[in-house]
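Not every chain of the complex is shown here; the ones you see sit where they belong.
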Amino acid sequence: MSKAKRVGILTSGGDCGGLNAVIRAVVRRAREWDMEVYGIKGATQGLMSRPVESELLDMKRVSGILRYGGTILGTVNKGNPFAYPLSDGETIDRSQEVIDGYHQLGLDALIGIGGDGSLAILRRLAQQGNMNLVAVPKTIDNDLGATENSIGFNTAVSVAVEALDRLTYTAISHSRVMILEVMGRDAGHIAVSAGIAGGAHVILIPEIPYDLDKVCDRLMNRALRGFNFSTMVVAEAVKTPSGEPVRYTNSLGQTLYGGIGQYLGDQISTRTNMESRVTILGHVQRGSTPSPLDRILGAAFGVAAVDLVAHKQYDRMVAWINREVISVPISEAIAQYRAVDVQGTLIRTALGLGTYIGEID
Amino acid sequence: MSKAKRVGILTSGGDCGGLNAVIRAVVRRAREWDMEVYGIKGATQGLMSRPVESELLDMKRVSGILRYGGTILGTVNKGNPFAYPLSDGETIDRSQEVIDGYHQLGLDALIGIGGDGSLAILRRLAQQGNMNLVAVPKTIDNDLGATENSIGFNTAVSVAVEALDRLTYTAISHSRVMILEVMGRDAGHIAVSAGIAGGAHVILIPEIPYDLDKVCDRLMNRALRGFNFSTMVVAEAVKTPSGEPVRYTNSLGQTLYGGIGQYLGDQISTRTNMESRVTILGHVQRGSTPSPLDRILGAAFGVAAVDLVAHKQYDRMVAWINREVISVPISEAIAQYRAVDVQGTLIRTALGLGTYIGEID
């Protein structure tokens, strides 16, 4: 088997800080191994297009990109090739088109950057289509268990802490309860880290049930002790105490899900005489200038991913464990989901600070 | 008439960046004139309380505060003493309590920091109760016509531009239309400044009617020219094209007003095949670390306000005109509302950049 000469790279799923650092590192490292790097546009969408949408990436193209948010390659977080959505609501299998695209481009390997969902799809494609895949973990939710850190999480936390700092000043000025809703589709990692770093008095995450009376007690107790304000961080995945998702009706009359922050604000204002305000942080968590840590992770992962390709160690994901980059089988990586550890240091720290973080036995 | 010896200071209305710089400057300047400064808590609420809620402010107390958001004195943006809200929905006149509070505290003068609404109320109190008032303009909306700059505006714009920068990166990554809803209850100044500085492709403000088809044309035209993303800034005061306020129903089943950003996102997604996402920036615009300009304004206004008190030039507001601090009668200041000048340099600049900013003849 000959040396890998042509490597594709794509970013898949939601964008985040640090993706461009990976792309830059891959291009720089590939030069040492005499490999060409093709950037695939819009995740698997680019491989499905004819001609394949891609771009030969050289040093000039990636110069400076490590300090920009998002991904220069574009990404999508829908469009699973195995169940590609049609306009009539039906889906079709377009996986073979992706595989054909890979081979038409003459790739020897593909570096895929994504979270567990994206990596599972990419792996299935790789197995079906004889593609040589190396994976790089990214998810602002940091819920991939096989790696201590995934790209994007630290940047998202930084943006959330900055917002919480700002909300604290206005909370104090107006004697209010300020609620910050942060990302976290399943896991509460951003909420816990940002809540501790930003000094939140209540942190609600999907991993721990909560009691609205206890939340209100905590807030009123602060007022009794002379603190006229409070701040709360809640992960978007948190549901009502009874476990129902929150619902609201938009200006078009459509029923939509989401809005736990607003729900909590409404409940608190109804149950206490405290004024509350809600901020939904949203997509600014993704597009910020990448934090130093996400750039370092990106650089280390990018270099290591190319080295895996050079050594033909395919079907593996790079991971960060004990301050070192290692690699693990992708199959193993996507099987290990990491929720917030309810017995872990961060939850103990939050409790130790007197934060209300839900009903823990 | 003897020298002013005891000065009160209060912050009224919504908080913003730069208030603490005024408070610090007042305390530092008052020392030179041998005046004592009493900080009144919670705007006129503090003067209504018995005993009056206030605090003698010395140099230690104000050390370092110029770099913190909000106001160390607290503020309220409800509770007009002439129509004070009761729990049953009725209102009563509590103006005399405020006036009595001023005299009980033995104040020779009061420095009131607020926007047009707050300043009108403070002036009415001053006239009715023989209070010596000097005013300092603050409003993130920057709609006080008598001064080129009011405290808080520049900080709010900075936060909005930072958010727009971040949203641009994620817009590019996902080929989306990103809509940023910024503050601006009546005027569109934040939206115009942030939109130009952040490179928005559409800016909508209450001063200029708009056409949704034209908005969509602008966005689709960009896509045709190869730009797969767009960003929009909209002031919260913008209504539907027909002039109706936007309405939605929350999780408690209550009908609420607001949400122009979401309305526009829904409309664009319905009328085009473009994906949109909405971010409501909210209170982070108020609580951010004050910008250099708001701190300089705060310092200059604070020093000048004390000098007005020292020279017994009451019933006047400090103002920033042509790089100098001057003073104007409060009556005149609150009579001059400044909307965005549709013929002005900024609107011409936005148009010159190719931005859609509504239907201008």
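To keep things simple, chains are lettered A and B as they appear, and every chain counts its residues starting from 1.
Please note the rule applied: contacts are C-beta pairs under 8 Å (C-beta built on N, C-alpha and C of every residue); 3 or more make two chains touch, one makes a residue touch a chain.
Predicted, not measured: the structure shown is a model, and the values here were computed from it.
> Going from the 2 copies shown, figure out how many the entire complex holds in this file.
4
The rule we apply is simple: only the chains that are shown with their structure count from here on.
> When the C-alpha atoms of chain A and chain B are each averaged to a single point, how far apart are the two points in Å?
34
> Applying the document's contact rule, which stretches of chain A touch chain B when the two form their complex?
Against chain B, chain A makes touches at 11, 14-15, 19, 42, 68-71, 74-77, 159, 163, 165-175, 178, 228, 246-252, 254, 259, 262-263, 266, 270, 277-280, 282-284, 286-289.
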